[in-house]
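Complex shown without one protein chain; remaining protein chains in place.
Lettered A, B and C in written order, each chain numbered from 1.
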Amino acid sequence: MRKIGLIGMGNVGATIAYTLVTKGLADELVMIDKNEKKVVAEQLDLQDSLGRLDSNTTIKIQDYSELKDADILIITAGKVAAMGSGADGRMGELSFNKMVVADMAPQIKASGFNGIIISIMNPCDCMTQYLQEQLDYPRNKIFGTGTFLDTARMQKVVGQSFGVSANNVSGYALGEHGASQFTAWSTVQVNGVPIRTLQHSHNVDLDKFEEAIRLGGVMVFEGKGYTNFAVATCAVKLAMAVFSDAKLACPVSAYSDAYKVYIGQPAIIGKNGIESLTQIALTADEEQKMKASADIILEKVETLRH
Amino acid sequence: MRKIGLIGMGNVGATIAYTLVTKGLADELVMIDKNEKKVVAEQLDLQDSLGRLDSNTTIKIQDYSELKDADILIITAGKVAAMGSGADGRMGELSFNKMVVADMAPQIKASGFNGIIISIMNPCDCMTQYLQEQLDYPRNKIFGTGTFLDTARMQKVVGQSFGVSANNVSGYALGEHGASQFTAWSTVQVNGVPIRTLQHSHNVDLDKFEEAIRLGGVMVFEGKGYTNFAVATCAVKLAMAVFSDAKLACPVSAYSDAYKVYIGQPAIIGKNGIESLTQIALTADEEQKMKASADIILEKVETLRH
Amino acid sequence: MRKIGLIGMGNVGATIAYTLVTKGLADELVMIDKNEKKVVAEQLDLQDSLGRLDSNTTIKIQDYSELKDADILIITAGKVAAMGSGADGRMGELSFNKMVVADMAPQIKASGFNGIIISIMNPCDCMTQYLQEQLDYPRNKIFGTGTFLDTARMQKVVGQSFGVSANNVSGYALGEHGASQFTAWSTVQVNGVPIRTLQHSHNVDLDKFEEAIRLGGVMVFEGKGYTNFAVATCAVKLAMAVFSDAKLACPVSAYSDAYKVYIGQPAIIGKNGIESLTQIALTADEEQKMKASADIILEKVETLRH
Partner (left out) sequence: MRKIGLIGMGNVGATIAYTLVTKGLADELVMIDKNEKKVVAEQLDLQDSLGRLDSNTTIKIQDYSELKDADILIITAGKVAAMGSGADGRMGELSFNKMVVADMAPQIKASGFNGIIISIMNPCDCMTQYLQEQLDYPRNKIFGTGTFLDTARMQKVVGQSFGVSANNVSGYALGEHGASQFTAWSTVQVNGVPIRTLQHSHNVDLDKFEEAIRLGGVMVFEGKGYTNFAVATCAVKLAMAVFSDAKLACPVSAYSDAYKVYIGQPAIIGKNGIESLTQIALTADEEQKMKASADIILEKVETLRH
């Protein structure tokens, strides 16, 4: 029986719940939010859908004790800050979301939950780390969506440029899920061919790609006031990889021993959360960007700690 | 190849688009909205999801001419009025949405679209009728979601009361998708047993059910500011019934020769839209409620016509 | 985490496995068969599919101890007898399948499995009962697919005759999953209208329907040498109802206190297996057919017991 907890029923949380219910992916769902009327409304709207679906999900709300036997806990709680004012807008949520974590952590602990935590709080890397520290949780069992979303955007931008499916584009966006993230172009392939090989013949401008990737999220935010579809799709894919022990290669926000921070890097996702980290050979330039990004995250982590 | 047009990218329209894309139900999707930034944002957010999905959907925007070879057109455009101020709040949208139809109808006509139209505009019945008249469209090829949603709510309320799946509850909510709708209890069965038979042994209070059904939508609206999940699920189910010529029995807003209005009634949905209407034996009381509901719709239709 | 055991990898078992894997419905699957080469081949063929799917299933084989923490056990083991020689051909499997149960029961017991058992052995009703007795298993936690399949055939035959979806046809085929089964026409509705009401206006011949329903399985058997698709689809639907605690109304082979046999009757399926039985009002004639069918099953049960 697949049981998932979901803390935070904003646009991302609600979309995740809708996806789990309408695709028949979860057998039991526990939804928790500070706004009781909102979570009741989402529960009703989802339950109104069940008569039009072939699957069932038992939907419970506002009960931390129900997390005890949940397999997975997805956390989307927190304020969405002034993201529109730049990719670094995610930082605006920092102090508010610290309070959110301070409030929820003891309740998660008290529930006896000991499954896998997938964090989508912003800023993703430092909040994931802060929550891990507050819970004193095994590091492999908690990770953030991190650059899994940025990588999807990279795949889209590159795929569209070459006129092929985003699924044909492999490679990684790395670092902070924020302004300092970058695409490790040395890892990117299109239809199995290194993009650096295609660069000249196809007149590819990687800087323009980077710009388009970064701008993508901002345009979504500015047009909708939030982003939810792609990040929810990422979170659901990670949750399913945990349930089914898929050992799926995904760039997520995982703890780095080298940098002492949670940071977007390639990992293998399975029933134990982070099953392992994938060592990839980066160029010197990419290593430097990674280090710079880690420094930025660390600074935020320090702010949270104090 | 399954091609769907979608006019209106508010909460309902966006949820329908998300469902069609993430479930791999549509091969091509054309999204149109007055708010260009919004529709661009939805397109980007959906395209960012494609790299995390196993299916593909080609997503086009803002181009009426693309409707020419679409099979289905779902219309969710319009203002969501003061629904919170009562179930009849849907009427508040009347005059605004008349202008919306006046604007879109010529563009639909000019596109050469000749597929099936599913309308979710509010107030559903009279707006569907007004659009049909403006387009001078074959009546079987345009219908509204109508009481398909109310019926789902009835199934939920009854199912929960008996501790069984909403799918075990059959029967129909009929009439206006609005305050005058009613459940035809003579048609309702639980696990294949008429609810009237169970009424005494199970101490069932049908009036309380009616109240709960009516209140359901209001609570969703008040908690979220809109309703989208259940109605989107209904619309997608209807669209799939059309694509696959399912000949599925659904209560929808279809034209009634007897009442001269579009009104929620049992129909068979297939590739031609309304394949047929199902004649069900109502009680005298139910017939009277139906007539009263039809009168209310007719009055609104008359308002729209002038 | 959804874990399913599957004993018997013939045409039905293999199709169930394929469905669970390719639809992403099971996280872990344990497949067991007397024919080791066959089960290895199925495992390989399924694993070869994983690279083309978006979901994962861990597939284990030939290990009864793996059933310990499985939620559901589906049993399709046994010889498929001379079904082609008439609907009663299922009886030919009786003595052989008794040995199969005698062999597997101690191993199931030893595994510590305590989930829900769905039996598709033939003859379904008496074999399910025999297995329940051999395992001394709680009666609500083991049931057979029984007339769930026959009911699907009835829905198809009636639906086709009226030109509507099988899903629009409600009602029950009851009794033995064998020659003595019958459709309780008093329970059958088309688009929510009792079929007896439509009988005269639509010139419906219920006897011809019964014949077509009975003949359906035979024609499949004669053309393919076995039947698998529909029964696998039924079994998967039941398994999902258990996982998700759907409280779904399904006619299955459940124990009848009145008749002291497992027999096809309407039940509610949830996480506890048979959550409850649905009392439906049958006509005197239908009651008599039910009794006659129960007598036939009882005779077979007695044969098995001695």
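Following the convention adopted for this analysis, contacts are C-beta pairs under 8 Å (C-beta built on N, C-alpha and C of every residue); 3 or more make two chains touch, one makes a residue touch a chain.
Note that this is a predicted model, so its numbers are computed, not measured.
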item: Chain not shown: contacting residue from C:Ser49, C:Ser65 or C:Ser95; value: C:Ser49
item: Absent-chain contact - pick from C:Gly159, C:Gly178 or C:Pro266; value: C:Gly159
item: On chain C, residues whose C-beta touches the chain left out of the figure; value: 14-15, 18-19, 22-23, 35, 37-42, 44-54, 56, 149, 151-153, 155-156, 159-160, 165-167, 169, 216, 219-224, 227-230, 233-234, 237
item: Hidden partner interface residues of chain A, rising order; value: 53-54, 159, 163-165, 167-168, 170-172, 187, 189, 191-193, 197, 246-249, 266, 268, 278-281
item: In chain B, positions touching the absent partner; value: 1-2, 24, 27-28, 55-58, 71, 240-241, 243-248, 271
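In this section, only the chains that are shown with their structure count from here on.
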item: Centre-to-centre distance between chain C and chain B (centres being mean Cα positions), rounded to whole Å; value: 36
item: Between chain A and chain B, centroid-to-centroid distance (C-alpha), Å; value: 34
item: Centre-to-centre distance between chain C and chain A (centres being mean Cα positions), rounded to whole Å; value: 42
item: Residues of chain A whose C-beta touches two or more other chains; value: 56
